[in-house]
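Right, I'll just put the structure down here and ask away after.
The complex appears here without one of its protein chains, the remainder shown in place.
This part shows chain A:
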Amino acid sequence: MEKMSRVTTALGSSAISGRTMFCHLDAPANAISVCRDATQVVVAGRNIFKIYGLEEEQFVEKLNLRVGRKPSLNFSCADVMWHQMEENLLATAATNGAVVTWNLGKPSRNKQDQLFTEHKRTVNKVCFHPTEVYMLLSGSQDGYMKCFDLRKKESVSTFSGQSESVRDVQFSMKDYFTFAASFENGNVQLWDIRRPDRYERMFTAHTGPVFCCDWHPDDRGWLATGGRDKMVKVWDMTTNRAKEIYCVQTIASVARVKWRPERKWHLATCSMMVDHNIYVWDIRRPFIPFATFEEHKDVTTGIVWRHQHDPYFLLSGSKDSTLYQHMFKDASRPVDRANPEGLCFGLFGDLAFAAKESLISGDANRKPYPGGDRRYPIFFFKKPDLTEQFAHVSSALSVFESSLESKRMDWFVKTARLYLLSGKSFAELCDHNAKVAKELNRPQVSTTWTMLRIMFSDPANLSTPGPNHIGKLGTLPLMNSFSMKEMGMGTESRLDRSKGESRQDNIHLELGNSLINNICPTAENEETEGSEGQAEYMFGDAELDDDDLYSMEHDNQAAEEQEYTLPQEAFPLRHEIMDNPLAPEHLQQDKADSPQASGNEAEVMCLTPIESFSLISISQPLFSPHLPAPFFCPVVREMLSHYAEQGDVQMAVSVLIVLGDRIRKEIDDLTQEHWYMSYIDLLQRFELWNVSNEVIKLSTCSAITCLNQTSTTLHVNCSNCKRPMSNRGWICDRCHQCASVCAVCHHVVKGLFVWCQGCSHGGHLEHVKNWLKSSSHCPAGCGHLCEYT
């Protein structure tokens, strides 16, 4: 009989047939094993221990090994294995620590044969020797592996894992004496069955427990391991040191791993938690499973290939109390569903797009990317490997270069850098930002800022009649055009009116704002005395700068656009002139740009003809009552949404921050959060860390502000012992010395501390800077070539 079945090992072409099928078990399965001739499968679990026959169309229950009214814990199996030589022989690992063998040839109902109770804790794994009939190996939670001779009553040798729990033991398929054991602490050990005193080799395979391991059925040196760290690793054991040759990252901890028969590169895995699918991986393609079986509704606990030479049948048991036979042809192939498309932005706004060739080739306009073949050789020239059964997808890569002008995001970066979001009065912020926008040639944004300032500045001090008697062109009838009742009018009138207000507000600001009180007196004086009020109060602020004079003088004669832009410009220029000698150039640029802008933007164009109103408007308060700031909120909200819709989320967020409480309640939190997130994301992409941080800090959404509380840990090494500082603070708990000592002056560093990530030495920023100017070696004398960039 034994010989007979041995013959069938060489698989006849039609020896196995069947279909994808399943049967319900009475209880969740913990493990399954198949007999050598692939006709029966044993299912073991806490409350189940049965043998099923594998027939063409269905599973047929052959035998229930769980006998007795109240079966003992010996029947509660953590693992089961069917002997591959002796077809009546089974072994189970019981959760109570017993190793039990079962002889199906026994005439009695209870087939229990041998009982070994040497382990003190749960036995996680039993394994028969592939060729030796009577040799059984077990691995237990108590940290021991035991080798049993089934002809004897007790174990013949014990292997100690130094009190680390053993999760899996596997005899090597090829080396008669070798077995591998995997441990809860992440180690894998190789043992020689003849030498119980000490392992032959040990290496750390995973972080956290290694739940399973499996020898490659054909290749002598390969061992696959799976761990709680969600990895499957393939180790080449033929070299001196175990070498990791492949690694597959799965999405959940790996409970079982089994090489696929007759397929050198394939292995099947299932997970212990969360993920219920069985995956078959081609280890050379670690990113996407070769095939997936998705039938189970709960975690899969046992997988086994039905026959050791047939790659098409996979059996699996699960916590959902089902036993499945999966046909490989019915497996789902994630590759088919995967999008072989890729999209990526380059550093300079170039866009690379790879898509299936079939999709792109239809596009006649496509030009081959110049030099693409050389730049992406792997991408284009990966040789089809005949052993690889992956569907070969060839993609075409298109690179779209952005035209330097249109899509450049320079304006974004500059704006982000230059905008002021806090630290000054509201009006100043608006003015500053308006000026920034102006200089970046974004008149609409600039105008918006100005409008905002006008709308929301506090009109309380308006009663001063001082500035109101300018009225160069002041004619009463025109006043109507910016009476507040006509709010609903077109943008022109609104802008126009706001311009008028802006001037008043300049003054109020100065009158009311104590922060710039040095300016105040001048402004006041000149306002009351001078007849050309407008010019005066602007000069009052700018302290009579030449450029302002220049622009003011041209006010009447120069182009009308120039005049209209003047009020916004004159005010903020104050800063620019002080910092930046190039200011006049800006001015000229503006001049040159303005006509262009008015040509492009309807709004500006509309404004041009009525710019003359703007001067008149100064007398406006005499006639029209001031509207409370909340009046504008709906408009502003709409405006913000508009900007956000247009993709200029920068504007939306900046305004949101600057307006602060004035507008916050008008916009629902989710939208705000969304804007903030988008803006912060953009800022970070442009590596504008400081700005992004400022935005986070200034935001009022709790979801945003808490961003700053994340990832605040800084990992440093002690400069003395070079080991990571686990301590908070600056005392290394290993060498008990202060780690933040300056390597140059040997004093404790307070404040800015700079250190080399290579050798952990550092010190005062200035000291280290100076040192590295003259020397390229570390100041601590450790010989490291530090670099300060």
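As a working rule, contacts are C-beta pairs under 8 Å (C-beta built on N, C-alpha and C of every residue); 3 or more make two chains touch, one makes a residue touch a chain; residues count from 1.
In this text, contacts and distances are computed from a predicted model.
Asker: Leaving aside the chains you can see, what is the UniProt protein name of the one that's missing? Options: "Protein YIPF", "AP complex subunit sigma", "Protein PAT1 homolog 1" or "Sestrin 1".
Answerer: Choosing among "Protein YIPF", "AP complex subunit sigma", "Protein PAT1 homolog 1" or "Sestrin 1", the correct UniProt name is "Sestrin 1".
Asker: Of A:R19, A:K106 or A:K120, which sits in contact with the chain we cannot see?
Answerer: Residue touching the absent chain, from the options given: A:K120.
Asker: Among A:G186, A:P209 or A:P779, which one touches the chain that has been omitted from the display?
Answerer: Spelled out, the listed residue whose C-beta touches the missing chain is A:P209.
Asker: With the full complex in mind, choose from A:A338, A:C706, A:C745 or A:L785 the residue touching the hidden chain.
Answerer: In the full complex, the listed residue that touches the missing chain is A:C706.
Asker: Which candidate, A:V248, A:M272 or A:A416, sits in contact with the chain we can't see?
Answerer: Considering the complete complex, A:M272 is the one touching the chain left out.
Asker: Given the full complex, what residues of chain A touch the hidden partner chain?
Answerer: 28, 46, 70, 72-74, 76, 78, 94-98, 115, 117-122, 141, 184, 208-209, 211, 228, 252-253, 272-274, 276, 297-299, 702, 706, 709-713, 727-731, 733, 736, 738, 748, 750
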